[in-house]
Structures are given as structure tokens and as C-alpha cells.
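Only a single protein chain was left out; the remaining protein chains are all shown in position.
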Amino acid sequence: MLRVGVIGARGYTGAELVRLLCKHPDVELTYLTSESQQGISISAIYPSLRGHIDLACEAFDVETACAKADLFFYALPAGEAMKSAGALLAAGKRAIDLGADFRLKDPERYRQWYKGEPAPAELVSAAVYGLPELYRGQLREARLVANPGCYPTSAILGFAPLLAKGWIDPASIIIDAKSGVSGAGGRSTMKPEYSFPHINDNFRAYGLVTHQHTPEIEQEFARLSGVNAPVQFTPHLVPMTRGILMTGYASLAREADTPGLLAEYEAFYADAPFVQVLPEGTLPETKYVVASNQCHIGVRVDPRTRRVIVVCAIDNLMRGAAGQAVQNMNVMCGFPERHGLDLPALYP
Amino acid sequence: MLRVGVIGARGYTGAELVRLLCKHPDVELTYLTSESQQGISISAIYPSLRGHIDLACEAFDVETACAKADLFFYALPAGEAMKSAGALLAAGKRAIDLGADFRLKDPERYRQWYKGEPAPAELVSAAVYGLPELYRGQLREARLVANPGCYPTSAILGFAPLLAKGWIDPASIIIDAKSGVSGAGGRSTMKPEYSFPHINDNFRAYGLVTHQHTPEIEQEFARLSGVNAPVQFTPHLVPMTRGILMTGYASLAREADTPGLLAEYEAFYADAPFVQVLPEGTLPETKYVVASNQCHIGVRVDPRTRRVIVVCAIDNLMRGAAGQAVQNMNVMCGFPERHGLDLPALYP
Amino acid sequence: MLRVGVIGARGYTGAELVRLLCKHPDVELTYLTSESQQGISISAIYPSLRGHIDLACEAFDVETACAKADLFFYALPAGEAMKSAGALLAAGKRAIDLGADFRLKDPERYRQWYKGEPAPAELVSAAVYGLPELYRGQLREARLVANPGCYPTSAILGFAPLLAKGWIDPASIIIDAKSGVSGAGGRSTMKPEYSFPHINDNFRAYGLVTHQHTPEIEQEFARLSGVNAPVQFTPHLVPMTRGILMTGYASLAREADTPGLLAEYEAFYADAPFVQVLPEGTLPETKYVVASNQCHIGVRVDPRTRRVIVVCAIDNLMRGAAGQAVQNMNVMCGFPERHGLDLPALYP
Partner (left out) sequence: MLRVGVIGARGYTGAELVRLLCKHPDVELTYLTSESQQGISISAIYPSLRGHIDLACEAFDVETACAKADLFFYALPAGEAMKSAGALLAAGKRAIDLGADFRLKDPERYRQWYKGEPAPAELVSAAVYGLPELYRGQLREARLVANPGCYPTSAILGFAPLLAKGWIDPASIIIDAKSGVSGAGGRSTMKPEYSFPHINDNFRAYGLVTHQHTPEIEQEFARLSGVNAPVQFTPHLVPMTRGILMTGYASLAREADTPGLLAEYEAFYADAPFVQVLPEGTLPETKYVVASNQCHIGVRVDPRTRRVIVVCAIDNLMRGAAGQAVQNMNVMCGFPERHGLDLPALYP
């Protein structure tokens, strides 16, 4: 049994990690941190965990961490993991950062979009981008993983087969994404604009032309296509708790039809246990992936406009955060990729 | 045109007052206060008001208030209105307090349930409890009105005909009430337990055996029945924005059947423009009163248990707060009782 | 007082018309039809209307209709209004069709997208497209109005200033629209995919590349720009009752920045009582327009991609259907344009 720790157990992402890890057959959850909840059991904070785990949160401390666990999940705001990840690695530990610290390879782009200092270059270059469908080989050897953002996960899984084979013009891509509110994190939900009366029965766009997931999407699109191009990315807030639906548009670079592209996707994801390419008659809905690590993808060619439309659904806390982090751990540690994640979505 | 002001325009209740008053045919809204939003137009805070009213909030000040308006609505937390209402009255102004400061006639009960000092006795005794169906006569002469709490409004309108005529045992009454989240006020909704991810798809009870609306219900029940008796009151939080449904239980004090009691209700509320007694085949639903000042009431006798069940639906921000305050103003000022409130509920 | 009738009062659009018309100062609602609810009062079907209107539904019949009212609203599925509108006009009556029968000027496009026979050519050519901001002059003389679809209303109001002045490339336009569920109509909501457990906490796209509002948008975009171009239109279903948010993308045809384009919008809509152009710091949210006839518009230029993003919010049952129909009636009949519609949105 691998001993694992969650640094930042109190937020939604941390709580989701605890929910998954406390039932994972190959690990033992031995270390939880929360600066604001020191000494309080995680099952007192989240009564949903009563009867499953009774472990108190403590303040983060590198030495204690190293004594108590061997692999760590960071579930902290941007800028935090970079402060201590080096020390954990130096002690021979492994780490998966669910934040943004190690995702962008170009320090300039980090400064520009995150308005802060990037992580040390040696950590960034050691970090493997944790999208198993694209980087499974490197992840097997990784000691530090940059777990992808929730929106980028949906966008990259949705467009990877098209970009990798040159089906579309990279400069034409528009990502219109819609997320449930838990994507904003436990902290943000204390702001009035995340209160129930404001969000309920309301729909809005936010972060137009400035959202920090934009350069992450552009980086991975460029790696896939070999072309640097700006991506139009617009996120929206849906009055629901979990789930992301990405609707992506791109102009075709050559003749294509829906069945042909679906076959491309089937081939591309043939070995992926957590991607489902839906048949032509079915479109993804977030409810069919919620509480699971699955990514559902639908594709349509519009012959009138010569565009392809890609629709992709994930659970933002699972495939978009904690679930994918556990999947990455499974790959890093040689556990079966489905372990701890082999559950159908919760419907209805 | 009567010049009116809203003291505390920023909260949900204040915003609802502004929404109603800016279209009321007999008044002009001339004064808005908000300590945190000084100098900012109410339509910049609430874009829903763009094109309807463009009046800036200012800090509350008795002198300015008296210069700018003649009737005031207090939409502030408990303990605030009592600080300045005396000065407004002394200047010949009238006031309607949507908070709890003047509701309880017994200062001991105020201390006990609100854990604070009650309002000056002369203000409390001058204040008329603003439930127009019970106090219409006194309201015509009132200079200070204690606008009822949202839960008490639903409980008192629901049980008044039974208590006034001795149909039920007052000691047997149980009020199981359910409210939408806007009842918690704009301020409370910044707490994590009012965030969308926590409230959405969740249902809970709160304030068991300690909710501050209990003594208010007991006071009015005692006035109606002539008997002092404790009332069991349990509020719950419903994942919806607006609306209260009260389900009340009481043991019958004498033989009764459903049609007979419905006839009693019809007679009791014959002159009330904002109470609808529903026929036997129909039960109240909050959606049929939301955005209106209506109170819908259903009644059933259970011959097996010899109890009567009363179901009552209101919009907590309308009949439970701002709408009823405008209705009170209409009665106080001799305006037609429906003015500014004559709108069907928003369905669906 | 103009006598008006609603043909198809039972559906959501019909009920919304009744809600508005029963309080409109210039009209009297004298005729309601519903084939399934003959003899039943509209306030028994919708208890929200109790105390406001007590008029029974009857089966539609041209002769009775002509005897009872002088202007009619059709709130029926596609293909129905075309059967009797000619007879009403011949009798000297006026009609506003909230369905699709008279919207498309080209009969071929109707056949292609609606898979049915178009309305008689003389009716189609007599019909004025009921978007008052574009056709106010013609509406003043109109005897038959084709009330726009909900999605087209948001798309056309959103893009009109850009198309009319050549700011964008018409062939580049992508409309990613999101609607509350009441847009599906009362009838559709009996299907399992509109049940609460399926919709709640769920988000999905539908009608990809085939939605019937596409040719309507294209027709009006072509009239504005002078260029025929296919439009990419994708609707989505949001777990909320009312509201549409349209996010539109287009490539700039010449240099532009956000303040400049906002000034264009302000000028274009200077005389429109029901359009609000939001300042740069504010984006539309559906909750700020629900229950009102307002259309809120936000605009941003993305210098990285040389695209403009337009965000537009309306209430699909108000500005997207019944509210706009009343606005059209006001223009047709010379009533003040705000009459019966002068209400702020319901927030929260």
C-alpha cells in the first residue's frame, strides 16, 4: 500500500481526492493538510465521509509530510505548490499538482496570464503534463505531474485527434465552454456572485478573452498540430454543481464527414479506458459523466459551413481535477489505470 | 406623489422594495441608503434596474433622510431600525421596519430570543404589527409599522381563521416551514453554507427549537386565540431562490370537515385582495405565488387522526417582506391596497 | 380598450401572454382558446392567475373569434396559424403569430427546414417580421406580424449594429446559444428528456447543424449586411426555467476596439426602450432580464484573435416570445411602447 497525502484537503478538489483515495485499493491515505482546519477530522468537515475515514487535518510541513507519506496531491491555489514541491522531490517523494504551477512550459506566458512569478525552471521542465491519453509513456517515469486544468482537459481531449492528423485549421478554433459552479473552488463560492440566489436559474459568461486556461490550451494544441495559433476561449457558468460541456468549432482543412471523423476518434482513443466516443445519434450530456472519470465526445461535420463541431463532457472535479489526478497516480505507480475510478456516472 | 426612501437598499429585501416602488403609481423613490455602496447607482449594483431608476445610494443620515422623503422603509438587520426610527417619527415622518425591532410586544421575549436589548418601549407600543388582514384598521392610523417576518406571515395567515374561532387546540400546533434561500438575506449568502454548490440539490432543516420567528408566531397566535401556548416551529432550506411553503398541523378542538373549514376561510378572507383560499382539489405551490403578493392557502381535515393540516404558500421577498410592506404603506396612506402589487405570479 | 384574444392559451407562451395582457392598460382580454381545456377557466389551469382573470378557454372557431375580439395572438405549433390567419385578416382583424409560419420569406427554405408546406404567399408577403428595433415603421401599418423566434431575437439584436455597418465578416459568424427549458414549450416538456431529474444539474447541446431557427437568423443577417452567408448556430439547454444567453463570435472586417463598438451599439439602440448596452466592465446575465422585456448586450474585441464576441441576454418567454408580441401590438396600435411591459426583471 502506497502512503499518500492530500495537501489542501478542505477545498472541493481536496475533498474529492479524499473521497476517491479513501477507497482506492492500492493506497492508504495517511496525511491531510488544511491551514484553517488544523486538528479537525475531515469527516467532521464533510459529514459525507463519516464511517469512511477519520483523519485530522494538520498544517502543512515538509518534514512531517515526508515522514507520513510517499506521494502527494497538491490541491492549492496557483503559486503554492511551487514553494515546496522541490523539497518533496529532493526527499525522494512524488507529487501531483492539481493547480497551475507547472503546466505552462514558457515562463513568459505564465507571467503574462497569471500575473506572478513562474515556478523554478527545473521543476517546470521535470513536470509531465498529466493528460494520460497523450503522455502515458512519460507519466510512467514522472516524479512531478502537472495535472491539467478542467477546461483544457475537455478542449484537448476534444480536439486532439483532429489536430494530430491535420483535419482542421488551428487558427480557426473557438472553444465555447460551460462549467458547473464547483469549478470555481470552495474559496470563490464565498463571494456573493457564487451565492445560491445569484447563480440559481442564472447563466452567464465570464473571463472573456482573459481566462488563464487559454495559454494552457494553446500550448497543447501547438504540441499536437505543430502550429502556434491563438485560440478563442470563452467560459460560462451553468447553474449546476458539477460538469463541463465544451462546444468547439473549427474550419475543416480538408474534406471530411461525420462518420469518417468518428472513426478517427475511435482509433485515437482505442486504448483509453476513460474516453467514450459517442455514436452519431447521441450527443454528450454532463449528467452522463458526473461522478465518473469518463470523458464523452461527440463530433459533427456541418457541410453548409465546412466546419466541424466537437462536443465534450466531463465532470470538472473528476476528469477535470481529482479523478484525473488519481488516474495519473495509477499510471505513475503501475497500478491498473481504472483502480479507484471504475464507477459509472450517477444518473439521474 | 409621496416621497419614499429605502434604508438599506443593497440587500435582497431592499432591492425588492426598489423594484416595486420605482413603478408604484402613488410614490416617488427619492432616497436610498447603503453604507457599503455610497455614491453608486442602484442600477449599477442591480443591472435589472437599468432603464427604470438611476438613483445613487448614500450613507444613512437622519437629517438628509428627513429632507428627502416622507415615508421610510427599513431593510436592515435586527437592532438597527430602533436606533433612528424615533428621530424620524419625531420629525413627523412615517416608517415601516422590515426587521424584527418592533414586532415583539414583550421586551423579555425579545431579550431571550434575540440576545440583545429591545427597542424603546414607546416605539414598540406605537408600532402596529403589519399584517393587513388582521390589523387593517390600526394600520390606517399607524406612523410606525412592524412588518411581519416571512415565516410568521405564512403561519398566521394560515392559522388565523382556525384560532379566531376555536377550531383547534393551540397547544397542538406544529409549523413545519420550508423557505427558498433568498430568505437568508444577501449578507448571509456569503457564507459557504449558502454557496450554490452546497445548497443546490440539497435540503436541510435549521434553527431547530431556537428560531427567532417562534415568539412572533406565538404572540400573534395568542392574540387570535386568547391562549398562551408554545408553538413548535421548524424551518427548512429549499434549493430554490424564492418562496415559502408552510405545512401546519393542529388537533381539532371540535368536529370539522374539509368543506366546512374551507368555507370558514373563504368568509374570513372575503375582503382580502391578497389571499386566495384554494378549492379542495388544489394544493398551494410556491411557483404559483412567486413574484406576487398573494398568499395561497389549502386546508384538509384528516378524519383518521382528527387533525387539520394547513398548507400556505407565499413569496418570502414579496408577501413575506417587501410586498407586504408596500401593502402596509398603501393602507397607511389611503392608496388602493393593490397599487404597485397588482401582478400575477411569474409562471413558469 | 382593444379587445384581444389568445389562440392557444394553455402552453407556456399562451400563459405568458395572458399574464401580460390581463394587466395591460389599453386592452381587454376577451377570448382564450385551448382545444384540450375547453370550458375550463385559465385561472383553474394556472392558479397564479386567480384573482386576476377568470375567463374560460374554448375551442378555436373563426366566427366566434371575430365576434369576441379584434386582435389575436397565435401561440400554436408551426403550421397552425397559417390555417386561419387569412380568415381573420379578411374579417378586418389583426394577428400576431408567435410561431414560425410567416417568418421565412423564401418558401423553399421553409420546406427544407420545417419539412412542411409553407403558408400562402400572400400571407407571407403581408407579414412584417416583428423585431421592433428593425421594423418599427412597417409594424405601425402591419395587419399580420411574424413574431421572431427566441434564439433569432437574441442573435439579431446582438449582431445588428455590426452587420449594418460592415464591421464583421458575415461568413465567420458563430452563434453559440443557451436557453432555459421553458423555451421547449409546455408540450415538449412531457417528454422524458425534459423531466426534472434528467434536466436538473445537466447541460447539453441539441439540434446541431439542423435547428430551425438557423434560416431565420440567416435571412435577417442577410437583410442587414446585404450578404448571403451560412451561419453556424448551436443551441444548448440550461438547467433553468427562463432565459437565453447568446454568445456570438465573428471575425472583424476592419480595425475595432471595445469602446468604439460599444459606442456604435449605443447609437444604434439610442431610441430602443427595451435594449440595454452594458458598459465594458459588465457582462449580461440572464437573471438580470428574467420576467422583463429587456435585452442586455455586452461586446468585447479580442485583439489576439481579431474577433469580436457579442453576449446577449433575454427572457425567452418575454423578449423571446410574449413580451415582444405585446411590444409589437403596442407599435401596431399606437399604444406607448412600454405599456404592459414596464417592469424591472425579477432579481434575485
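In this document, chain identifiers A, B and C correspond to the written order of the chains, with residue numbering beginning at 1 in each.
Simple rule for what comes next: a residue touches a chain if its C-beta (ideal position, glycine included) is under 8 Å from a C-beta of that chain, and two chains touch if they have at least 3 such contacts.
Here the structure is a predicted model, which means the values were calculated and not measured.
Student: Given that one chain is not shown, which residue among C:Gly116, C:Pro197, C:Pro259 or C:Pro336 touches it?
Tutor: The single option touching the absent chain is C:Pro197.
Student: Spell out the interface residues on chain C facing the chain that's missing from view.
Tutor: The missing chain touches chain C at positions 12, 180-182, 186, 189-192, 194-201, 239-241.
Student: Which parts of chain B face the unshown chain closely enough to count as touching?
Tutor: 174, 176, 178, 180, 197-198, 200-206, 208-209, 230-232, 234, 236, 238-243, 245, 247, 249, 283-287, 290, 298, 300, 302, 304-305, 307, 309, 311, 348
Student: If you put the missing chain back, which residues of chain A would it touch?
Tutor: Spelled out for chain A, the touching residues are 12, 15, 19, 22-23, 46-52, 182, 200-201, 241-242, 273, 276, 278, 282, 285, 287-289, 291-292, 294, 296, 342-348.
In this section, only the chains that are shown with their structure count from here on.
Student: Whose C-alpha centre lies nearest the centre of all protein C-alpha atoms?
Tutor: Looking at where each chain's C-alpha mean falls, the closest to the middle is C.
Student: Copies chain A, chain C: same or different interface, half of numbers shared as the threshold?
Tutor: same
Student: Give me the superposition rotation angle from chain A to chain B, based on Cα atoms, as a multiple of 5 degrees.
Tutor: 180
Student: Could you grab the centroid distance between chain B and chain C? Build each centroid from C-alpha atoms only and quote it in angstrom.
Tutor: 36
Student: Rounded to the nearest whole Å, what is the centre-to-centre distance of chain A and chain B, using the mean of the C-alpha atoms as each centre?
Tutor: Their C-alpha centroids are separated by 46 Å.
Student: Mark out which residues of chain A touch at least two other chains, giving numbers and ranges.
Tutor: Residues 180, 197-198, 200-201, 239-241 of chain A each touch two or more of the other chains.
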